[in-house]
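Below you will find the structure I want to go over with you.
For this depiction, one protein chain was excluded, whereas all remaining protein chains were kept in their positions.
This part shows chain A:
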Amino acid sequence: MTLRDCPRGVRVVVDDVDLDDRHRFRLREIGLARGVELRVIQRGVFGGRVIAFGDERIALDGGTARAVHVRLARDEAKRNDENGDRNEC
């Protein structure tokens, strides 16, 4: 799932950024690194997205949004539970 098709308002976690080194680094510098939790709060008309983490708002164009792979934050909690169960076994 990418930022382009992820649902609005739901917390997601950044998995991977599929851009060239320079732009991936810059995204990291403005706060979008692997493991960061964020929400998509606005959808633009041609695929652009506005994301929120904390009080910061970042506007991304459609191409960049498509390059950021995310997963639902809820999965995080579920996966932790599963790992916990396995350890107990």
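Things worth noting here:
Here is the rule we use: contacts are C-beta pairs under 8 Å (C-beta built on N, C-alpha and C of every residue); 3 or more make two chains touch, one makes a residue touch a chain; residues count from 1.
Everything that follows uses one rule, which is that contacts and distances are computed from a predicted model.
Selecting from "Ferrous iron transport protein B", "NADPH oxidoreductase", "Glucose-1-phosphate adenylyltransferase subunit GlgD" or "Energy-coupling factor transporter ATP-binding protein EcfA2", the unshown chain of this assembly corresponds to "Ferrous iron transport protein B" (UniProt protein name). Among A:V13, A:V50 or A:L72, the one in contact with the hidden chain is A:V50. Interface with the hidden chain, as seen from chain A, comprises residues 11, 19, 22-23, 25-31, 33, 37, 39, 41-48, 50, 52-64.
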